[in-house]
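In what follows, a structure is listed as structure tokens, so that the remarks can point back to it.
Shown here: the complex without one of its protein chains, the others still in place.
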Amino acid sequence: MNELVLALAVNGLVWGLIVALIALGLSIIFGLLDVINVAHGDFFMLGTVGGLVVATSTGSFWIALAIVPLIGLILGAVIERLVIRPTLRQASLTIVTTFGLSMIIQEVVRATYGAQPRRMAAPIDGTIPLFGINYEIYRIAAAAFAALFLIAFFLFLNRTKLGTWIRAVRHDPETATSLGIPVTLVTAFTFALGTAMALLGGVIAAPITTVDFRSGVDILPVCFMAVIIGGLGNLQGTVAAAIMLAVLEGVVTSFVDPTTARIASLVIMSVALLVRPHGLFAGATR
Amino acid sequence: MTASGTALSLSGLTKRFGGLVAVDDVTIDLESRKLNAIIGPNGAGKTTLFNLITGEIAADSGRVTFQGRDIVNRKPHEIVRSGISRTLQIKSVFGGLTVGDNVRAAVLAHERIMTPFRPVSSYRAVAARSNDLIEEVGLSDHRGALASSLSYGDVALLEMALALAAQPKLLLLDEPVCGMGPQETERTVAMITGISRHTDVILIEHDMEVVFDIADFIMVMAQGGILATGTAAEIASDAKVQEAYLGSPEDD
Partner (left out) sequence: MTVSHARVLGLTVLVLALIAVPYALPALGANFWVNIIAEILIWSLLAASVNLLLGYLGLLSFGQSLYFGFGMYGVALSINAWDVGFWSALAIGMAAASVMALIAGVLAVRLTWHYFAIITVVFSLIFYFAAMSMKWLTGGDDGVSFTPPPVMNLGGYKLLLTDPTAQYYVILGIVAGCFALMALIVNSPLGLSFKAIRENDRRAALIGINVYRTRLIAFVLAGALAGVSGALFAFFGRYASASYMFYHVSGEAVVWAIVGGASSLLGPLFGAGALIIFRELVSNAWEHYLIAVGVITILVVMFAPRGIAGSWNDLLHKAFMRRSQGADPNKPAAVIEEPR
């Protein structure tokens, strides 16, 4: 019994790391553009579909892992230019534009890829014994990938010039402009990066989930929970909350049904929003 | 009841933002029927003091006594209803509404009229009082104009009408002539002195010429505390005040 709980906790951790990657994309977009991207879950879904399609057509999952996030980067840049930037003046209405975007993405995928949910073979076969059950090796690998990309993201943000620019624009766009930082470009790149992270999360998750045009609808609330509980725009908080929520949900699910666990998370999220709109992990500075 | 001669009494009023003490243990009685002015360098805590008085931010400690009652940390709308109105440093009106609707909204709020089904236009007394207020501030020609289409000086006048709609006993003015040209300044100063004959006024102002010209009593703030108080002549010759103004040229 205890071992099963541990196994479920590990499973939660795997999901938590992947969700953290996706939620981080949502969080940087919110922090810099003030855009609540309702289509973010659909970008994840595009990642799973893209992963499956590219992997089957090229025969290699690893090519998909390399190419699909790059496609996401380009797609994000195009969407930012065509849809987001022209509507930024009415920040509240971006929820509506991205809702429209969500409809378009889902329907385009349904029209091209189809409505039939599919499963994808894991690129790494085999299982290892873990807390008394045989655990798929790929799941461990997926967690490792996600963790690696999370570290890479924070290194990028803190150690590169572009990363510094992003932090500067997030902090104070006016000062950033006066310092000669190309704010428009940085904004566009941030949206593209956030989108690419959702697609990346999708590719990594594709072998351990169902590839379905509706899957974005399921993951969106989970990402929002991580972003809200971690604090809107608080990146480290988002990662911590994503992992914590997934592990908790994994463990709690072994005692109660998943719906009750989901409702409990949503209630926690409401409380977090009402009591600490900047998140449970917010320090005095933000 | 406190002495009828007190417009507003602050005692030990304190507000901290993180490590910064924005308003530091301010204690003062401001007399009624005098035009009181608060001056001080930027960051001295003047606007924060106003925000504490009107309940827009919560005080950490201290009391604000108005008409014999402690009103500290009451809700802003309750404080307005108790008789304190204010204008803001960045002039604040209802941009998307007409001048008439702006003032009618304020008059209705003052009369506590929130009925859901009767048209606004059917309230004769409200319309009459709104028109009086619009006339009083000299905006009769702009009654139907959207507030967002007014000139800066006219917005300030409209804001004054909104503040007066609540029939305040005490009016707080935050930099009323800031950003105005000479003519607009003159018009506004005349209006303020006119109002101060029947309503207690406390104003924050950077324009020393205006302050020394019209204020009966001046309180100088620096770093959240009271640096000096007195008449214009006393303040002008105060060494500490000169140091505060001339000694800190960076003026953060």
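A and B are the chain letters, set down in written order, and residue numbers restart from 1 in every chain.
Keep in mind that, in the parts below, a contact is a pair of C-beta atoms (placed from the backbone, for glycine too) under 8 Å apart; a residue touches a chain by one contact, two chains touch by 3 or more.
On a predicted model such as this, the values are computed, not experimentally measured, just so you know.
Novice: Of the residues B:8, B:44 or B:166, I need the one that contacts the missing chain.
Specialist: Answer from the full complex: B:166 touches the omitted chain.
Novice: Of the listed residues B:46, B:142 or B:187, which contacts the missing chain in the full complex?
Specialist: B:142
Novice: Of the listed residues B:15, B:104, B:129 or B:187, which contacts the missing chain in the full complex?
Specialist: B:104
Novice: Looking at A:5, A:53 or A:104, which residue reaches the missing chain?
Specialist: Checking each option in A:5, A:53 or A:104, the one touching the absent chain turns out to be A:104.
Novice: Could you list which residues of chain B touch the chain missing from the display?
Specialist: Residues 54, 56, 75-77, 80-81, 85-86, 88, 92-98, 101, 104-106, 108-110, 112-121, 123, 142, 144-146, 148-149, 159, 162-163, 165-166 of chain B touch the chain absent from view.
Novice: Using the document's contact rule, name the residues of chain A that touch the chain not shown here.
Specialist: Contact residues on chain A toward the absent chain are 30, 34, 36, 38, 83, 86-87, 90-93, 95-97, 99-104, 106-108, 110-111, 217, 221, 224, 228, 232, 257, 259-260, 262-263, 266-267, 269-270, 273-274, 277.
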